[in-house]
Each structure stands twice: as structure tokens, then as C-alpha cells.
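Shown here: the complex without one of its protein chains, the others still in place.
Per-chain residue numbering starts at 1, and chain names A and B are given in the order in which the chains are listed.
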Amino acid sequence: MPKIHIDEREIEAGANENLIATAARAGVHIPHFCWHPALSVAGNCRQCLVEIEGVPKPQIACNTPLKDGMVVRTKSPAIQEARRGVLEFLLLNHPIDCPICDQAGECRLQEYYMSHGLYDARRNVDKVHKPKVVDLGPHVLLDAERCVLCTRCVRFCSEVARSDELYVAERGSHSEIATFPGQPLVNAYSGNVVDICPVGALLSKEFRFKSRVWWLKKADSVCTSCARGCNVRIDHHWNQVQRQVPRYNPEVNSYWMCDRGRTHIDWINEQRVTAAQHGEQTLVLREAFELLAARLAAAGSAVTVVLSPKLANEDLLAWRHLFTAVLPAAHLGAGSLEPAQPEDDILRRADPHPNTWSVQALELAADVRALWQAPAKLLLLVGDDPVGWDPALAAGLARFDFVAAALTNHNATATSVLAAGGLLLPLATHAEYAGTFNNYAGRVQRFEAALAPFGSALAAHEMAVELALVLRREFWPAGKPRTSVQQGIWQQLAPAIPAMPRIDWEHVPPEGLNPTWKPTARPRSVLTGEDATDAYSWGAAPEAARAGEHG
Amino acid sequence: MPETSTKPELLPPAALARLEELARRYPTREALMLPALWMVQREHGWISTEAMQYVAKLLDVSPVRVYGVVSFYHMFHERAPGKYNIQVCQTLSCSLLGAEKLLQHLQDTLGIAHGEVCPNGRFMVQRVECLGACEHAPVCQINDDFVFDLTPAALDAKLAELP
Partner (left out) sequence: MTSGTKESPAVQRILSLHFDTPESERLATYTASGGYSACRRAFARPPEDVTEEVKKSGLRGRGGAGFPAGVKWGFIPKNTERPVYLCINADESEPGTFKDRYIMERDPHMLLEGILITCWAIRSHDAYIYIRGEFEDARRVLQAAIDEAYAAGHLGANPCGSGWRIDVTIHRGAGAYICGEETGLLESLEGKKGYPRIKPPFPAVVGLFQSPTIINNVETIACVPWILEHGGEAYARIGVGKSTGTKLWCISGHVARPGVYETPLGVPFRTLLEEYAGGMRHPDRPLKAVIPGGSSVPVLTASEALGVNMDYESLGQLGTMLGSAGVMVIEEGTCMVWALAVITRFYAEESCGQCTPCREGTSWVNDIMWRLERGGATPEDIALVHNLCDNMIGKTICVLADAMVMPAKSFMKKFKPEFDAHIAAGRCPLPQPVRD
């Protein structure tokens, strides 16, 4: 690998790495708009100009071949002036409407103006006017006046989404990003163009005007909309999810996620079950658990428990343990009637559940309709919405002496359970606690708590522990864990199941663990420097901190 | 995608055959972009969005690529031009020899500005950049034909004799 000198620092270039990426590892941020680590090199924004010893003209860092002994200067007066000049050109026809722009706070134009611009406006000619609030498609709006024509979105559509829906129309200072007249941007990954747009030109319809980005608190999470388990970041404010954006993981989703996963967040914010309810009556949680405990005691083993592949590993392990070892139930299984989703060879998987792999590993896989029919006195549902997927199931509830359901949302199942005189328990969504899912390939991926639980909602695994407590049964085979409940579950319950991976729950790295991982050494992060945070939060952290973030 | 095969072909069979003949000269279908667009424009005078979709299908490329190309090249028309498209060169050699006056005269006589078409659809006026015939400045092209060494009077005479 060639060794190069960047601003007096020597660094070895990585394989297939360009100067921008190499410099980032050396703690030097080279400003750029058009270059993106997962897209082809366009070289059009000209913001990444650097000085290379022995080369008369400034060169673009994104496309300069790295040679051993190359001496690069990124902060010389000539380069500072060149960057300032390019930035001035970029802002020439820009409306400078930051106060009403959603990108404000994570905009490269703002950021670079502060770091490389700081000139007085010299514009003395009329601005070129272009279309604003252009409805590009179901999820994306275009403000052509804010666009810097970096063509990241064009390249994304042709190289990643392979839909080739965007191109630059016209020429010169009249150039603008466009779809074919009358044809909206409808590829299944269109939201990513908003993420990679370095300015406020491409806007998310869902996030537009929802929150200033500097109010957003961020939590690493995993998308639950299919078995891919795209790594995401939940941005939240006022204890509401404001947006969900992809988090870089080269092993799972690169920088991307699909629109369905991205926009499937309202269920976390709305129509939530926030308190226990029995028929018309609202109960405090303790009363609800006592009621359920009494009914369970009465039913003996004539109990059917239906879990969901939307539950986390910790949830599945806890409920499985509760109803096999602590209070054996006649019928225990996990399944869902949610129909398969469109699949492709990019990211989307047909299986709409985040944890089917673990359901199978725990030998819980079952047919929901068969469980419904199984002879039992008590039916206990945890998660999902079986009645919503098959309304005919509602009638079957009357067959049981008692029905209880722990649900996140006031869905069709909740309505039917209450109508049947059953008990409804408030279940937390994955946004409210920390846990792990194993994606379709068995990769263990950890999600963090983003929100405080809604009302008195509990995570499913907490409910299992709580229920054992109320039943006065010992839940923990080796005594109450001194660490977190989740850690205790992995230490005490998981080892009994050979198919489940052995993990150190407290130290699952942000990019997850593949299923063959052995706990011999602390996992080393594959994420480095600017790549990991390119699409987001790049303006928020100082360069050095970013470079070392995952290093 | 609506099926377009039931509609009449935008290019006549002879043109399509010529295009396929030409296809043998290029390793990609996309390289037929300019030839195909020229055929469409020759046939119809301009290139409608429907025609762009047609070309996209012929060449197996995304329609927006065709749209981008059409809007990039100044000689392709996205709207119907007049019967006679008068393209007046305004670059230096022509301007040195009176192109500005020629253009002004044309706009005054026809009552239309750059890019506009006469109400009767007969003429369109376009200011264009260097036509590569500077030895005959000022020049214009009427459709594909050069008109050399112009004066306002000579241009009037030329327009008058057009069929």
C-alpha cells in the first residue's frame, strides 16, 4: 500500500481507498459534495481540490490516484482560496433560505461556509430561478434552487436502486435534476436520495417541517420491517420517532434502507396501548398481572401461548423459558399471518419479520391458526396482530375461558380481546428498550432504547420476568442477575439452546455479529472514520472525534 | 408501462430498418441515441415526450436518459418549431459584421423573439452560437441549410422566396 503525506502526516492508503477516505483516517476532512463512498466518482463539485507537490494545478481528491511518497496539502493558502471560490460559485444561485430549510443543521453548504467560506457576498447579478417544491414522488420533494447538481441522487438511482429514474436535464446554469416528465420517482429505495443529498434540495415528505435537526436525539436501532434487519438510526424528539434513517453497515445494508422500512414508524408513535385494560376497565399493571396469574393458575397447563417473530431474542428466550421450564404450557409457538412483502436482490426480503431466524433456532415456529384451534382454556398472545391479518380468528376467542394479549397498538386483535372480556397488556416497541434481533442470515444485531416506554408499557421479556414474580415462581435458574435483565437472559437461558449464538450482550458491536462468531476475542469494529457517518451526523461531531468514533 | 405496440409506430419501417442497420456499427444500443432522435425529429419536426419514451424502448434505456439528452442538445426541439427555423449566429465573427442588427431586423419584421414561433407557424427565430461558417458572416441556417453573407435585405429576399 502506498504511503502518502497529508498535511505533514504520513498515512498508508487503504485498498481501493481514495484521498478523501485516506485523509479522513488521518483526521483530515477534505470537503466534498459529489463524492460518496458507495457511488461512482463524478468529480463535478470541485470542492475537494487539494494541492499535490509537483502538480501545477489543484487536483480533486476524489479521483486522484494515490502514489507512494505523494505529498498532499489540504490547507495551503491557494487551496483555501480555491475552496472558498468553489463555495462562492455553489452559493451563487442558492436561495440562502436556511431558516425554512429542513437540511439546516446538517447541510454541507452551511458547514463549509463556516469552515471554508466566511466571505462577504459579492453576488451582484440576478439569481437563476428554478422550480421549487417539485413533487418528485411519494416520498421525495425537490427544490431545484437549492441543488448543487452533485448528481449523487442520479448515481444512486442508476447504480444502487437500478431504476435510472433521475438525470440532469438542460445544461449550463439551467441544469436541474429531473425525472422523466410525468413519471414520479417510485423506486423502493427513493428515500435514500434525501439522505445522500448534501444540501436541502431533496426533502423527505414525511420528515418535512417536523423538527429542526438539532433537536433530534439519536439512537442506533434495527429496522423491523423485514428480515434484512437494516441498521438504522432512530431520530426522536418529544418522545416521538421523527424519522428513521439508515446506519452504515457494509455487511447488511451499506448506507441504504428501503422506503417501507423508513416510513414504517407511525405505529411506534400512534394508537399505542399505554395501560392495562380488562374489558371496559383500566388496570394498574400489578392488578393486571395478578389477574393473569390467577387465570393461569386456574388453567393449569391448558394454556396456549402465541409469540411473534417481531419479538426480540430476549423476549423470545424469556417467554419460552417461562412457559417451558417455569410454568409449562400445553401449546407454545411463534408465528405471524402477516403476508410476505415484495422481495428484490438489493435489500428487501419477503419475510416481513425481524426475528424469524431466532424463532426457528428456538424451535418455536408454529402455525398461528393451528395454535388458535389447539385445545386450551387460556390463550395468551404476545405481540403482532393476528386478528388484523385474519379477522376470522376473532370468533375463535370465545372458545377460551380467558384471553390475554400483550400488544403495542390498539389494533384489531386488541379490540377483539377486549370484546371477548379479555385482558390487554401494554407492550413496548423495540424503540423503547434495548435488545437484539437475528436477521435472515442469523446476524445478531443490537438495538438501543430510543424512547421512554409509552405509558406503563413493558418490554416483552420484562413482562415474562414480572409474571413469574407475581406467580411466585423462580424465573432465574442461576439467581437474579446482577447485570441487566437482557444480559442475564443471554447468560442463563440462551446456553441451553445449541442453535443460538453465544454472545456477550453488553458488547455486541454496532454493526452486529455474524452467527458463526465465537466469543474468543472482543469483536473489532469494521466501521471506520468518515465512511461510517458520511450520510449523517457529519456536521455534528468534530472531525477528530468522528474519525475515532468507531476506530 | 402501457403497451405502446398497438399505437402507430413513430418511425416508419424504412427508418427503423436503417436504425437496425446502423446498430451493427455500435457495440451498445444506447449509442444509437442521437441517430434515433434525429430520425424522429426528421419525421415529426420535433421530439415529444411520447417520442422520447418510444426511443427509450427502442434503445432499451430509461426514458429520463432520453429526456436528459434531448434537453441538453440545442438542435433537438421539445416543442414544434416553425416550418422554417431561422437560426441566426450571434458569435463574434458574425456579430462583428452585423449579426445583432440582423437579428433585430428579423424580430421586428416577424414580431417574434428568440425561441418563439410565428402565430401562423411559418417561422421560428433562434439566436445560436457559432455555426462554423465565419468566412460568410453574418450567417444563419434555415432548418439545415446555410444562408451566407447576409444583410437584412438579403434575408428578407431569402425568406420571401421560401415555398
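The rule we apply is simple: a contact is a pair of C-beta atoms (placed from the backbone, for glycine too) under 8 Å apart; a residue touches a chain by one contact, two chains touch by 3 or more.
Worth saying up front: this structure is predicted, and the values here are computed from it rather than measured.
Note that of A:Ile11, A:Ala61, A:Leu149 or A:Leu166, the residue touching the chain absent from this view is A:Leu149. Of A:Ile4, A:Met70 or A:Leu90, it is A:Leu90 that touches the chain left out of the display. Although one chain is not drawn, its touching partners on chain B can still be listed: residues 22, 25-28, 30-35, 37-38, 59, 61, 65, 68-69, 72-76, 90-93, 95-98, 100-101, 128-137, 141, 144-146, 148-149.
With the whole complex as reference, residues 41-47, 49, 56-58, 60, 63, 65, 81-82, 85-86, 88-90, 92-93, 122-126, 128, 148-149, 168, 170-175 of chain A touch the missing chain.
We take it that only the chains that are shown with their structure count from here on.
Within the complex formed with chain A, the chain B residues making contact are 49, 52-53, 61-68, 71-72.
For chain A in complex with chain B, the touching residues are 158, 163-171, 178-183.
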